[in-house]
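Take a look at chain A:
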Amino acid sequence: MSGLEVRGLSVALFTRAGVLPALSGVSLRVPPGRTLALVGESGCGKSMTALAIMRLLPEPPARIVAGQVMLDGVDLAALPERRMLAVRGKAVSMIFQDPMSSLNPVATVGEQIVEVLRRHEGLGGRAARQRAVELLELVGIPDAAARLDEYPHRLSGGMCQRVMIAIAIACRPALLVADEPTTALDVTVQAQILELLQRLQAETGMALLLITHDLGVVAEMADEVAVMYAGRIVEQGPVDAVFDAPLHPYTRGLIGATPSGGTAGRHARLADIPGSVPGLAELPAGCAFAPRCPLAFGACGAQPALLAQAPGHVVACFAAEGVPADAAAAGA
Partner candidate 1 sequence: MLRLLRRRLLQGVPLILGVIVMNFLLIQAAPGSFLDVMSAESQVSDPALLEQLRITYGMDQPVWLQLLKYIWSVARLDFGFSYRQNMAVLDVIMASLPATLVLMLASLAIALLLGVAAGVVAAVKVNTVWDNLLSFLAVLFFAAPSFWLGIMLTVLFAVKLGWVPVGGMMSITATNEGTLATVLDVLHHLALPAMALGLFYAAVYARVMRATMLEVLSLDFIRTARAKGLGRWRVVLAHGLRNALLPIVTLFGLQFGTVLGGSIVVETVFSWPGLGSLMLDSVSSRNYPVVLGVLVFSSIVVILVNIAVDLAYLRLDPRIRAR
Partner candidate 2 sequence: MAGGTPGLFRRFARNRAALLGLVILLVVVGLALAAPTLYPRNPLRIVGPAELWPLQDPRFPLGTDSIGRNIAAIIAHGARATLLIGIFASLTATLIGVTIGAAAGWFGGWVDELLMRLTEMFQVVPGLVFVLTIVSILGGTVENITIAVGVVSWTGIARLTRAEFLTLRDREFVQACRAMGMPDWRIVLAEVLPNALPPVIVLSSLAVASAILFESAVSFLGLGDPQVASWGRLVGEGRTLIRSSWYISAVPGVAIMLMVLALNLIGDGLNDALNPKLRNR
């Protein structure tokens, strides 16, 4: 199949304190032209997943220990670094949370765009410059030709993120990984950037892996949503299904869902859940959420498997197993 398919991806941190499981058996699918949102509290492994897909993990201490990252039939996780270099920035691109610091402060916008064109498309000189102007126009930067010689500090945060997007889509990637692309931006600018991403996705048909903790963004952008907790996916499904009938108690906590499963949570930020995410070194045996879970019972001492409760809607929770969605929601 084409698009991105992550199968059983596990990443471990090899520290002096021992080997810590940063990601455990993460599986995702993002078909071309579709958007998958990855949500969860900070430290849950969202960014780690993105970096693992890009093979940009901080090594050491992090390392992929199991799993596959299939992109258009190629397993990126198994590619030697030399061949991965040809994939990064071409077939897979990434944009980051803080656009201002993500651009090199002492290089012009033009240089930074041209660099990726030269690397992957072999474009140089006038042709590269011309293409860079087109890209800036494509991402909605006015007066693009003049902006080419500007330095990043002269641009606003939103403009910088547009430049980042221009760099990312320069080689028409099959997959764009966006790690909290609007978190550092003003609200009005956020909407513009999201709109831009949607437009570019529609034009190029790229798969979009969107990492965010803003459920409003998820509702706006995503087709599917995957909820992560302590390095595992605990629930995944179509956005409407997950939002209307969250099955995992953690997801419900995130959404702050009412028993009727209304849409109140859609535009809210992550709701407060009592307790905090356990550190990787002190993960409990079994379900990592159990210590904070209102529904925890004896079985939670074992690790629940991700099981389908409805077509395309999977959850890893003993309390939710076999329980119809409505009943599970009512139990909260």
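Picked so that all candidates are chains of the complex that A comes from, given by their letters.
A few remarks follow.
Just so it is clear, a residue touches a chain if its C-beta (ideal position, glycine included) is under 8 Å from a C-beta of that chain, and two chains touch if they have at least 3 such contacts; residues count from 1.
Bear in mind that the values here come from a model prediction, so they are computed numbers and not experimental data.
Interface remark: chain A makes contact in this complex with candidate 1 (options 1 or 2, touch as defined above).
Residues 54, 56, 85-90, 93-94, 96, 98, 101-108, 115-116, 119-120, 151, 153-154, 164, 167-168 of chain A are the ones touching candidate 1 in the complex.
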